[in-house]
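A single protein chain has been omitted; all remaining protein chains appear in their positions.
Each chain gets a letter, A and B, in the order it is written, and its residues are counted from 1.
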Amino acid sequence: MTVHHLTSRNFKEKSTAALEDAVLQGNLLKLKDNFLARRTKAKESLPEFDDLRDAAVVIKKHTIAHLDLYLEAFEASVNASGGHVHWARDDTEARAIVLNICKQENAKTVTKGKTMVGEEIAINPFLEAHGMTPIETDLGEYIIQLAKEPPSHIIAPAIHKNRQQVADLFNEHHPHLEPRDADDVDGMLADARIVLREQFLKADVGITGANFLIAETGQTVIVTNEGNGDLTQLLPRVHIALAGIEKVVPTLEDTMTIMRVLARSATGQEMSSYTTFSAGGRRKGDLDGPEAFHVVLLDNGRSKLLGSPTEDILRCIRCGCCLNACPVYGKIGGHAYGSTYSGPVGAVLTPSLAGLSEAHHLPNASSLCGRCEEVCPMRIPIPKMLRHFREEEVASGMAPASARRGIALWAWFASRPGLYRTMTSLTTGVLSLFGRKRGRFSSLPMAGAWTATRDLASPQGKSFQSQWARRSKS
Amino acid sequence: MSEARDAIFTRVRGGIPRSDDAAARRAVAERLAGHTRGLQPQRIAIDQEALVDLFAENAQAVDATVSFINSAGDLPDAIADYLRSRNMPAQAAIAPHPDLDGIDWSASTMEVHRRAPKADDRIGINRCFAAVAETGTLVMASGPDSPATMNFLPETHIAVVAASEIIGSYEDMWDRLRSANRGSGEALPRTVNMITGTSRTGDIEQTLQTGVHGPKALHIVVVKEG
Partner (left out) sequence: MTEPSSTSPRVALLVTCLVDLVRPSVGFAAVKLLEDAGCVVEVPLQSCCGQPAYNSGERDKAQLVARTMLDAFEGYDHVVVPSGSCAGMVIKHYPDLFEGTPDEARAIDLASRTFELTRYLVEQCGVTDIAAGLDSTITYHDSCSCLREAGTREQPRQLLGSVDGLDLTEARDREVCCGFGGTFAAKYPAISTAMATDKADRMEETGAKIAVAADMGCLLNIAGILRRRGSKMQVRHVAEILAGDTGTSAIGEGEE
């Protein structure tokens, strides 16, 4: 995976800046009460929810264990329905394939439905560099395209923007329309509808992602609420669907099992407004639809996860629920992660695909609270994988020496309980002499990171074990 | 075939432990042919009449409006009434579907244009393949008599479905669609749209707004007979 647009190395600075960004903080607060609260409600309204999660895991495990065979079957089904399958080892190959198709169409305007793979391969700047105009049609993606920013959330890309910021962007970029007030959300939507409708109609090529690739039928599936994905794939002459190779699912029935937990986990809806299954181009007698249909299957590091400790991340259905549940994401937002995929899934996927040296902060910036795993519809054991990366850091010599020394010292004593008891009691006894009166330290050598912002409670006196030992003797 | 394809398959196969290739292929072939359905939610284990009620309830919960008519002949007046109540003109683009062709629109005030929709059509009427009670979802199957853009271009979408076409679960619907299409020689329609409510977005401050790109209003007419 090319890392030119990866800035995860700067996680600390970016996350600090995010904490100080009052507008972002205000916007992030809403995540809990909206998506997450609705997800909880949706789960409570479907008694079979947890059983469906288990069933979904079984389906995906089976599929991954037979991934080569299902990919073959999918390809054959796409071909049988008149579509074309392309294989891309990495983002460079994927971009070249898309460009080639667009050039063959003499494409000028290229509409885009929301696709995280599109972000991953940075297709927009590439098409622009070749004289084409890609237009994001998902409202959130359109907003950030105007702002020249990457998405900050997997399903709500502009979640970091408030209505004032959106109004400012629209007013700047829609000079031919009436300026909008921040409170006129209806007006802004009406403007977006007008502006983007024009683009839908003149597009030569439409690019979408695919939530599922169905091996049985050769269909790609898109799941949207706005209808933009459908207008993107129906109106132009050519439809290109971009998807990671792990998106393949065996049958329509298997798809629906997973579908039942997808929208509920993402936004709390039972089904999104538009769930569309399409295969191939126009058929004889059709009045609309694309003439040609292409699917670009992207590896970009996914295949090397097979058989690795992070294989289970290939089950991810990109619902974004882990982001909504994560207390760290909830404080810093998506941009701080500096990668296409943020939040808990990004903390696993980014080091998996781009390497740990680029992305080492991400698996470390977690309190391992476990909420991500708790809400994940595909029961992905994210905390376990974060710990795996921490082990990899130690094994490869990447872990900071000071931290390792601290742990080594602690472990030396802790593996000798008798000595541990003596030394710790001595230390706490001494510390309590200084700290007992006030009960806390506002500053303490070696605890600077803590005491910069928090008081540190003083030990009460001699340790429990030494007191217990004395009691037992008497 | 292509170098990239070969390389990807080599990598994929390398990452999967497999002792018996023939058994694996059999398992895949069986699964693809078997169409085994997973867990079906309890909520649809009810009779047909209750399914129709459940469908209407669920569709209304996602801001679709639902009305019931006795027979297809009542359709023009029902739609004209609906449009009048919304202060909308009684004219629409209508899908060239044989069921809709067979209706006499002339007696009502409705003016229908039998074609694929245009971008500025305010109202579009089409015929569903089925409806799924589980979540109040309409199922549209594309074809020469059912342009898929009718579901997205018009501002108001009016969908006609027979009460007998309201099914319990998505899996029931796929079975029905598979058998319907085998008759036409194709595996499945090019596009199957599952529509649950109106176009919406939460992209501006996570407040749910309707009618971004797709229809702002969805009206479902359920025909009780035939």
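The criterion applied here is as follows: a residue touches a chain if its C-beta (ideal position, glycine included) is under 8 Å from a C-beta of that chain, and two chains touch if they have at least 3 such contacts.
This is a predicted model, so every value here is computed, not measured.
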Worksheet item: What shown chains does the left-out chain touch?
Response: A
Discussion item. Contact with the hidden chain only, please: which subunit A residues?
Written reply: 12, 15-16, 19, 32, 327-328, 331-332, 364-371, 373-374, 384, 387, 389-395, 399, 403-404, 407-408, 410-411, 413-418, 420-421, 424, 427-428, 435-440, 442, 449-450, 452-465, 467-468
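Note that only the chains that are shown with their structure count from here on.
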Worksheet item: Where the centres are mean C-alpha positions, what is the separation of subunit A from subunit B, in Å?
Response: 30
Discussion item. Which residues of subunit A touch subunit B once you look at their complex with the stated criterion?
Written reply: 27, 30-31, 34-35, 46-48, 51-52, 55, 59, 62, 64-71, 73, 80-81, 87-89, 93, 137-140, 143, 156-159, 161-163, 166, 185-186, 188-189, 192-193, 196-197, 200-201, 215-217, 219, 225-228, 230-231, 234-235, 245, 250-254, 256-257, 259-260, 267, 269-289, 297, 299, 303-308, 311
Worksheet item: What does subunit B use to touch subunit A in their complex?
Response: 2, 4-5, 7-9, 11-17, 24-25, 27-28, 31-32, 34-39, 41-42, 58, 62, 96, 115-116, 119, 135, 137, 142-144, 147-149, 151-153, 169-171, 174, 186-188, 190-207, 209, 211-215
